[in-house]
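Shown here: the complex without one of its protein chains, the others still in place.
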Amino acid sequence: MKRLGIIGGSGFAGAELMRLCSQHPEFDVVFVSSESQAGSAVADLYPSLAAAYPDIFLEPWEAIPPGLDIVFLALPSGASQAIVPKLQAGHIIDLGADFRLDDPALYPIWYGHEHTAPELLDQFVFGLPELFRDDIAGAGAVAVPGCYVTTASLTLAPLVHAGLVEPRGIVVDAASGVSGAGRTAQPNTTFSTVDENFTAYGLLTHRHTPEMEMALKRHSGAGVEILFTPHLAPMNRGILATCYARPTGTENTDALLDTMSAAYADEPFVVVSEAVPSTKATLGSNTVHLTVRRDDRTGWVVAIGALDNLVKGASGQAIQCANLASGVSETAGLPIAGVYP
Amino acid sequence: MKRLGIIGGSGFAGAELMRLCSQHPEFDVVFVSSESQAGSAVADLYPSLAAAYPDIFLEPWEAIPPGLDIVFLALPSGASQAIVPKLQAGHIIDLGADFRLDDPALYPIWYGHEHTAPELLDQFVFGLPELFRDDIAGAGAVAVPGCYVTTASLTLAPLVHAGLVEPRGIVVDAASGVSGAGRTAQPNTTFSTVDENFTAYGLLTHRHTPEMEMALKRHSGAGVEILFTPHLAPMNRGILATCYARPTGTENTDALLDTMSAAYADEPFVVVSEAVPSTKATLGSNTVHLTVRRDDRTGWVVAIGALDNLVKGASGQAIQCANLASGVSETAGLPIAGVYP
Amino acid sequence: MKRLGIIGGSGFAGAELMRLCSQHPEFDVVFVSSESQAGSAVADLYPSLAAAYPDIFLEPWEAIPPGLDIVFLALPSGASQAIVPKLQAGHIIDLGADFRLDDPALYPIWYGHEHTAPELLDQFVFGLPELFRDDIAGAGAVAVPGCYVTTASLTLAPLVHAGLVEPRGIVVDAASGVSGAGRTAQPNTTFSTVDENFTAYGLLTHRHTPEMEMALKRHSGAGVEILFTPHLAPMNRGILATCYARPTGTENTDALLDTMSAAYADEPFVVVSEAVPSTKATLGSNTVHLTVRRDDRTGWVVAIGALDNLVKGASGQAIQCANLASGVSETAGLPIAGVYP
Partner (left out) sequence: MKRLGIIGGSGFAGAELMRLCSQHPEFDVVFVSSESQAGSAVADLYPSLAAAYPDIFLEPWEAIPPGLDIVFLALPSGASQAIVPKLQAGHIIDLGADFRLDDPALYPIWYGHEHTAPELLDQFVFGLPELFRDDIAGAGAVAVPGCYVTTASLTLAPLVHAGLVEPRGIVVDAASGVSGAGRTAQPNTTFSTVDENFTAYGLLTHRHTPEMEMALKRHSGAGVEILFTPHLAPMNRGILATCYARPTGTENTDALLDTMSAAYADEPFVVVSEAVPSTKATLGSNTVHLTVRRDDRTGWVVAIGALDNLVKGASGQAIQCANLASGVSETAGLPIAGVYP
């Protein structure tokens, strides 16, 4: 059994790491930190984990025991770059944004502050296994991509990589469940605000935009430009991204589906189908559902992807990366069947 | 008091007509029909209407009394064209699709059947008061537009009309609550299917597409072409349309907002603001919320509109049209404050 | 038109007063206060009210103009008793708990603090029109009952008053939507906490308990004793109370229904039926739905009531009381048809 630590265990991504690890045959969570909730029992903060972790208490991160095999960081933007330089672990898996962008100049533009550890950026590989598996295998440090980024990148990558759509002028219109906004009570995430509501947010400026562009550019070699509009849907989990791009050639829907299917033929966590994806089919699982259409009337390609933002969009993908990094079977501990209904 | 009839009272649009008329100072519902539920009391089918309509029973439409001032039809596609030719009433307000499109050739393409009363098409005016008020005032027959059409048309009309965006290549990406699918129990509208789910449907082929194009073309004179992707959100009511178009000039966000505000300056049911619209702010009211942005980085204009699909998107707009057609104050009986939360 | 003020306009009950008054033929809101949001526009705090109140800004309560016909207070427990002694108005309608209980000794027990204006308690009448209409007509000060209290009292009152059930040993098991907890963001009212969740709270100690007992005792003359268990349901609005009492005689279900129907025969806002009430039928309206059963097998009477906690359970009932107090038609401005679905 590998010994694991989680820095940032009070948030949803941290809790989801614990849930998934409770069924992982080779991962044993031995340390969980929280600044805001230090001293609380995991079972009090998350009754859903009471039966699985009756005895773990949240501690300050500095109490982390030495020599852990794997350490996950599930922290707000900006927090990891202060901790990682001081951290010793076999493998560091960061679920935050601090080590995702390869260009430190993008941080002040999109995150509003200079990066304080830019020299570490190139030590992190980008944790999207379906696109960059070889980088992740055996890696010492992995930056797991954001939830919207994972969805849009997996949806568009085969089409952009094959040159079937123009890499510029792409629109990504996506909707997410509310858990993406985190656990903290805020006016915009109360039940009364969100329930029976559908709205857009972060118009033109959402921080996942440059990350999508970077992931697709790195994978395809093309200069990708995306307008990204996120929406908030009245549900706990799930992201669906509807992506619009201009076709470069005459490939019809069947040809586009074939390209997409071929790209993911051996992927255990990707389902490509003519059926329209829905977030609910992915709930609680590490599975992504994808489809694509071409509209000859208006000259657009529409590609759609769906996943669970806390699993394949965060903690599940982090465990997938940890499996790859530490040499465990890539699928270990990761559900592929969704909780339905 | 004007005497009203409702043909198709068992569906949600019919029920919403009854709800709104129960507070209308000059409208009195005296007849309600239903084929499928004939013989049932309104109060049994809709307990929400029990206190307002304790004594009205649903009857076959042929039992309609002669000489009604206004008759609403709230029927499935294809049903109105069989009834309207036999109908006598001061004003006919059709909430269905049968008399919306001005070109009968569009019906086989988008609805799958020939129109059986094409000679009546030009007797109907298009019931979108903010764009075609003069046509509706005093009209004998009004075809009320679809819910998505109302949302997208009101959102885009000022920009297209002023020539600020290209009329072709527009993407309308919209999400609706489930009431748009009607009252009948179907596998895709059960609670277990819809709750905690977000999905797309009707890819490339949704019937509201040509209606949007027609409405915007008629209002602006330009040849509008739209790719429309509807989504289903886990909520009862509400539509939010996020519309993407290419700017023709250099107008920035403020200039676009000014154009939009000026276009609707005197409209009692339209709120233009920099704030991002949300469906929930419109619940139960006849109000539309609109905004717009320009993204210089990628060269897109993003315009967003929200409304209640059963009020401004159906029954409220039908009453607004009936008010105009019958010479009553346009705002009579129509709530402008939303039910929140 | 009567000139109205609302003290405490930033909360849900205050917003609901504004929504209902926007359709009231004789009430004109001229002043709205908020301590926490002073300076904000109503339209910014509640976009749902933007079209109805484009020009009203929230002010500190001390800025209230003199000589208002009616002043509503919609404040947290304990706040009204500090303001009312300084307030001049034709009629004071308090939606809070400060003047509901007739015995000042109950406040330290259930609310945890001494009452600071006990001498005013007997100036307030209890604002439950169906049980105490004569007290409210023309009253200068009305304490509107709590949402759970209104539901349970209207459900049980005919049975207790007629002596058909034992007044002691009653169980009231009720569920409420989340709006009852107010607008403020709190850990227990985030969407992620509440959605897809059903739980109990306030076990044995909910503050509405003594108010239910007082209302039923005052109406029936009997010494009523209730165990009250509230639950939180994942919905915005609505309360359903399922009440269990022991029958005193042999009256069967039909006889109990007859007694209940007769008691409310002339009430415009009460529907008694064999149909099981549901909260959704009452959404946005001032209507209450009631039913009752007798189980011979186990010797219990089960009575069930449902209403909208923000309308009949708060602001609608407050307007009903204001109508009665100020001599306006009791039903003015109050919807009786629910927003469905």
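Worth a mention:
Going in written order, the chains are labelled A, B and C, and every chain counts its residues from 1.
As a working rule, contacts are C-beta pairs under 8 Å (C-beta built on N, C-alpha and C of every residue); 3 or more make two chains touch, one makes a residue touch a chain.
If you're wondering where the values come from, they're calculated on a predicted model, not measured in any experiment.
Checked against the full complex, the one of A:Ala15, A:Val32, A:Cys147 or A:Ala162 touching the unshown chain is A:Ala15. Of the listed positions C:Pro277, C:Gly316 or C:Gly333, the one in contact with the omitted chain in the full complex is C:Pro277. Residue-wise, the contact with the chain that is not shown comes from A:Ser285, picked out of A:Ser176, A:Ser285 or A:Gln317. Between the chain not shown and the residues C:Gly9, C:Pro129, C:Pro167 or C:Gly238, the one that touches is C:Gly238. Of the listed positions A:Phe27, A:Tyr46, A:Phe126 or A:Tyr244, the one in contact with the omitted chain in the full complex is A:Tyr46. Although one chain is not shown, part of chain A still touches it, namely residues 12, 15, 18-19, 22-23, 44, 46-53, 178-179, 195-196, 236-237, 268-269, 271, 273, 275, 277-278, 280-285, 287, 289, 335-341.
Residue positions on chain C in contact with the hidden chain: 169, 171, 173, 175, 177, 192-193, 195-201, 203-204, 225-227, 229, 231, 233-238, 240, 242, 244, 276-280, 283, 293, 295, 297-300, 302, 304, 306, 341, in rising order. For chain B, the residues touching the chain absent from view are 12, 178-179, 183, 185-187, 189-196, 234-236.
By definition in this document, only the chains that are shown with their structure count from here on.
The most distant chain from chain B, with centres taken as the mean of CA atoms, is A.
At the centre of the protein atoms shown, by the Cα-centroid criterion, sits B. With each centre defined as the average position of its C-alpha atoms, the distance from chain A to chain B rounds to 38 Å.
Averaging Cα coordinates per chain places chain B and chain C 35 Å apart. Spacing of chain A relative to chain C, judged by their CA centroids, is 45 angstrom. For chain B, residues touching at least two other chains, in rising order: 195-196, 236-237, 277-278, 280, 283, 341.
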